[in-house]
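Notes follow the structure.
With one protein chain withheld, the remaining protein chains of the complex are depicted in position.
By written order: A, B, C and D. Residues from 1 in each chain.
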Amino acid sequence: MRRILSTVRDGRGFDIVLVGVPFAFLFALAGLPLIYNILMSFQEVDMFSLGSFIRPFVGIDNYVALFRQPETWPILTNTLIFVVGSIAGQFVIGFGLALFFWTNFPGASWLRGLFLVSWVMPGLVVGAIWNWILSGDFGVLNFFLRESGLIEGNIFWRSDPIFSLWAVVIANIWLGTSFNMILLSVGLSAIPGDLYEAAEMDGANGWQRFWTITLPMMRSTIGAIIALGLIFTLQQFDLFAAITDGGPNNSSNVAQYWAWDLSFRQYDFGRGATISVIMTVFVMFAAAVYVRSTRHEVRG
Amino acid sequence: EDVKLTLWSLDRDIQPAPNLIKEFNAQKNGIQIEYRQIQFDDVVSEAMRAYSTGKAPDIIAIDNPNHAMFASRDAFLDLTDMIKTSTVIKPENYFPGPLKSATWDEKYYGVPKATNTIALYYNKDLFKAAGLDPNKPPQTWDELVETARKLNDPSENVYGIAFCAKANEEGTFQFLPWAQMGGSTYKTINGEGAVRALSIWKQLMDEKLTSPDTLTRSQWDSTATFNAGNAAMVISGPWEIDRMLTDAKFEWGTALLPVPQEGAQRSSAMGDYNWAIFSNSKHPEEAFKALEFFASKDATMYKDFGQLPARADLPVPPTGNAMKDAALATFLEQMKYAQPRGPSPEWPKISKAIQDAIQAALTGQMEPKAALDQAAEKIKSIEG
Amino acid sequence: MTQQIELSGVNKYYGAYHALRDINLSIPKGAFVALVGPSGCGKSTLLRSLAGLETISSGDLVIAGERMNDMPPRKRDLAMVFQSYALYPHMTVEQNLTYSLRIKGVKKAEAKKAAEEVAAITGLSDLLHRYPRELSGGQRQRVAMSRAIIRHPKAFLFDEPLSNLDAALRVHMRKEIRALHDRLGATSVYVTHDQVEAMTMADHVVIMRAGVIEQQGRPLDLYDRPANRFVAGFIGSPAMNFIPARTSDDGTSLILDLPGAPVLAMDLDLPPGHAVSVGIRPEHLSLATADMPGFNVPVAAIESTGAATFVTTETTPEIVLVLNGRSTVSAGETIHLTFEPKNIHVFDAGSDQRIEVGTVLTQAKTAS
Amino acid sequence: MTQQIELSGVNKYYGAYHALRDINLSIPKGAFVALVGPSGCGKSTLLRSLAGLETISSGDLVIAGERMNDMPPRKRDLAMVFQSYALYPHMTVEQNLTYSLRIKGVKKAEAKKAAEEVAAITGLSDLLHRYPRELSGGQRQRVAMSRAIIRHPKAFLFDEPLSNLDAALRVHMRKEIRALHDRLGATSVYVTHDQVEAMTMADHVVIMRAGVIEQQGRPLDLYDRPANRFVAGFIGSPAMNFIPARTSDDGTSLILDLPGAPVLAMDLDLPPGHAVSVGIRPEHLSLATADMPGFNVPVAAIESTGAATFVTTETTPEIVLVLNGRSTVSAGETIHLTFEPKNIHVFDAGSDQRIEVGTVLTQAKTAS
Partner (left out) sequence: MSETARNRLMLAIALIMAAIYLFPLYWMYVTSLKSGSEMFANPPSFWPSSAQWQTFAFVWESRNMGRYLWNSTVIAFGSVALIAVLGTGCAYVLARYRNVWVDVGLFLILMLQVLPASLMVTPIFVGFTQVGLLDYPRLAVILAIAAKSMPFFVVLVRATFMAVPMELEEAALVDGNSRVGAFFNIVLPLARNGILVSAILIFMQAFGEFVYSKSMIQDVSLQPASVGLNSFMGPNTSEWNNIMAYATMYVTPILAIFVLLQRRIVSGLTSGALK
């Protein structure tokens, strides 16, 4: 007993406790549900068997059926576009803002705080507001574009199959930018100042310092942000519900919304779960990339 | 010890359920009801989840097209016998459409709670401005298109008509009456009439007589554009009357839904909820008592809550507001033709097939005929 | 000779703290200037101001004829070795070294070659592929050094570049830096706390204290004629001994405050009884036979490095002397010390300023 | 005398890198041990292993009679001064100093008093309320020092604690550390690259190279009898001169590979023509008049610190000699060098090991 106590205070035991408890917790509250979902994708599920693990096993029927549906591939493609588009936009704009506010002019930190508004606003409200902003007829975006002479006629962001997915991407970029910005700001301020001084002495201009010092030093932060951004993007739901409902004609439908639609509008839980398993594969890839990126991290 | 019942519905504090429960509890007749409000989108999933874990409420208000899904699996209690002996709830008093939606396999699995339907609202001021007779709303589909053309005025940001073709139940709700007027049903959704109906919708879209956002906008939001003067006509339901009275700064009128051609059979959508008792309720008798109490209050439902009772035997008393009374008359008339969606336990999937067809056609990705053929195919395989 | 770096009236404040006070300094092209002074006196601050990493609060900074007060560091074309090394932790040693070259767009192969050459000088050849975190303290410092010398800048700024190296490597590096300096004809400013480094490498030594330049000049001039007591004590190791003294009543000699009160007859322009400090370097004291003029002191401690022996006396203030090689003197013994009169320095006891004396006429002899 | 710290057969690997190789070391209670060696030789690693910050890969570590291989650092009761200072950036100087006391539960007032006492010794009294980021390099180092000495641990581990201080402060701190050591009767292990520090402070010096202990012993023993060429070159500054030589055909003398090939007659047990290195320290060479035995060499460079002058010759290998004070010798001149025969060291040219020689019979004289 004393031995155990002492390793918890001084040795590996400390690490094991710190990691063990959260993982047990996570396993129970996130791992089991995930397994439940995976299991469900191989089963026939209806409203009466939701409460149990044991259900008729159907093998990969759900998968076969899913991939027979004509909309499956377009929706998966949409998902990819949505994820890549959103993350790229959020990250680039967020990084730009973080760098901008990093120059630390008076008032910078106040204004930076205001940018967090998108993180605070309830999804329902954000969805509704973007719904109006992106509306074809009375939308404010079209109004500004028209007034500034960028477009002639209105763009029907939500209802034109060409634009509908991008409408959600725009809203989602707005939503995720603040999160990217704030975390990148924290990451930026953790880079030791003397590295910049050294680089400046070495003749690097601002642009070069950014590419050779800032970016590589931020590797772990960036890895974390992109990994988290991916997960948030894959969980984005409110915006689809509020802006396009996946329409028109699935042109803006994505995996997570479709999974919900199948499960909770068409009550086809098996197929809904099947899609969530496919999403898991998506994330598995991203998680692997993230874990790899941590190999090059720099320890303070 | 009082018997405790739980009741779930989507009614908010200004709507019937919570208020009726308050009244009911105040009677102190040995039954107390606990109320929980659920959101529209969640009613079914919450109910399923609760039912399958044994946590279901005693009473629920369920959207009529979803009723069959529960009834067919005996998740709801068969009320036929209780209704037979009831002095308050008599099937013959109800509109046939709503009653049918609560029926499965010739048995009553619930009682209609309220009902609604859709009709045509139009902006009389704009009619006048376009040189049209404000007392002669369009009667047929062709007239409707023609009128919309005349009213359409892009320079003033006015569309001829607004309706809803959104890819959810609302789209089906708005489209199905058109198909039915054309002589089709959901089982024959690729019938000639339905194809014509969809072609007319497409024409409205193609000619920009209606906003392209019709594809993604809810009925509520579409009607708001009418209220704001940006659409000259709108197809919507009686739930809009009150808002229109405060928001619309013009004179408006209502009309029955236009038909394919003069003399054609009428039809309309049928919305709103039914009461049902879950089959695993421990207190079915008491729960039915509660339903009887609710039914006894149908007479004042419109007055108190602005909802139409599903009752053919109860006159809706005039409110004193001429525009409102006129609209009400239209809706009561339209109500006679209202038909339920389904009933089918697979309704959500059927509805989805129809929405897909509408959207595919209206975005121009498929011809109306082909789209509906595909939907019919799907529906056939769903129904087995 | 053109002036490469010129500071006039430079002040620097950190908030309310006055870190540099009215600094005036001219550094000719090709000069090797050592900056010395106690810890916290502002050496790093001065260097960083030259580099442009700190903006000076007032005064003018001119480099190669151009006023540079507001020029960004990278346009000043200086190379700096940081006291904190400031290695790029995410780059290997080789990448650290070639960073400035790559910025300039030098070709990969060429940069690699340059890195190898420099690494050979600094003994890093085997470590080129390591990351800074895998290096020992001294190895890091060598990387920092190498990073500066791989470029051929207008001037080098070194902030204690060798402080973590062992003596042998240090001597080696010292030579390399100086050779490099000569070869490139560069101008170097070199902060160090190592006496030997400052004296042997530099053409010009600047001594600072609390943000002020106390004295500057050629190394041996500082050694021979320190302007005040601070400089006298700072230059030379072990430090100069200071013995309190006062002028005799007739004003022609100094009476040292030591056992036996030795007297130095000399040419002085001071009132009688004036208090002064007499400075004498440890290396200028020597043991004498009892019959020679000098004074007797008891020994407190003996330390030997092999090459030299340090003797500390049991007087107040204590006196240190350096003897060559080993010595048979042991603690507790009394020794007879002597010095050549030309080697003494006299400072005013109040102002600590140097007092020039004429030739010391007589050797010290005990007054009694 | 009990052994306070004992290492037997200690090895340490960083991955594949073998950082400590079979280290055997006994440190008696109360000893002051200096650890020296070139940069990267494993000094810090050894210290960190003692402290428990690195687990040793094999071997035994015993502190105060108890095997400590797996003991957590806090139970070893050692104080350490880190090469990188490792000050707690979120605490003021005072809080940094009193941190270990507060952990032990020492009362506030008492801790404060202790901090003030220590600060007075290390000259930090005015800085107690600053944060580390507001200190200069040397000031930080003093805080690190103070943090260790405020405790009264079983042993002190110092990792180059004075490398950033100026000479005067260094001499001062050196004395303080040693006095502290004596007062507390503590055991100290002191890593340094400063010759003078190692020789004057330590009772026992350990010389490492590439993870191996090359020699250990009393400071002057190392100076007088280095076990191999590496140690000979490492101890003493400037470093020992090594002159290639070979035994004469009759095996009784060494012929130096210098202009004029000076010959040393001595008692040797080597085959004729055997290649050796003859070591002679710079301070043991002196100028001689032409008539004395010795050899002529041209002068390449002259450097003077004031107290001493370093002369470098134009030979291969170059020879350095130290002259006291200033010298009139100038570059280009040819000088006549001599040394006392007892001061030479002979090393095998192949193995670099010391070769004991009997008394050198005759002074060097030019063979010709």
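Simple rule for what comes next: a contact is a pair of C-beta atoms (placed from the backbone, for glycine too) under 8 Å apart; a residue touches a chain by one contact, two chains touch by 3 or more.
Bear in mind the structure is a predicted one, so any value in this text is a computation, not a measurement.
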| item | value |
| --- | --- |
| Which residue of A:A65, A:A88 or A:A128 touches the chain not shown here | A:A128 |
| Candidates A:D137, A:D160 or A:D245 - the one touching the absent chain | A:D137 |
| Touch with the omitted chain, as defined above, among A:F25, A:F67 or A:W211 | A:F25 |
| Residues belonging to chain D that touch the chain removed from view | 48, 51-53, 72-74, 77-80, 82, 84-90, 99-100, 103-104, 131-133, 137, 140, 147, 151, 157 |
| In chain B, positions touching the absent partner | 10, 12-13, 15, 36-37, 39-40, 42, 45-46, 49, 52-55, 63, 116, 157, 218-221, 224-225, 227-230, 237, 239-240, 243, 246-248, 271 |
| Sites on chain A contacted by the missing partner chain, in the whole complex | 8-11, 14-15, 17-19, 21-23, 25-34, 36-37, 50-51, 97, 100-101, 103-126, 128-130, 132-133, 137-140, 143, 174, 177, 179, 182-183, 185-187, 189-190, 192-193, 220-221, 224, 227-228, 231, 234-235, 237, 256, 259-260, 263-264, 269, 272-273, 276, 279-280, 282-284, 286-288, 290-291, 294-295, 297-300 |
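Basically, only the chains that are shown with their structure count from here on.
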| item | value |
| --- | --- |
| A-D or A-C - the one linked by more C-beta pairs in contact | A-C |
| Cα-centroid distance, chain A relative to chain D, in whole angstrom | 58 |
| Listing of all chain pairs that touch each other, if any do | A-B, A-C, A-D, C-D |
| Chain D partner contacts - residues on chain A that touch it in the complex | 6, 9-11 |
| Chain D to chain C touching residues, read off their complex | 14, 36-40, 43-44, 83-84, 135-139, 141-142, 160, 163-171, 193-196, 199-200, 219-220, 223-224, 233-239, 281, 283, 303-308, 310, 322, 324-326 |
| Residues of chain D defined as touching chain A within the complex | 72, 74-75 |
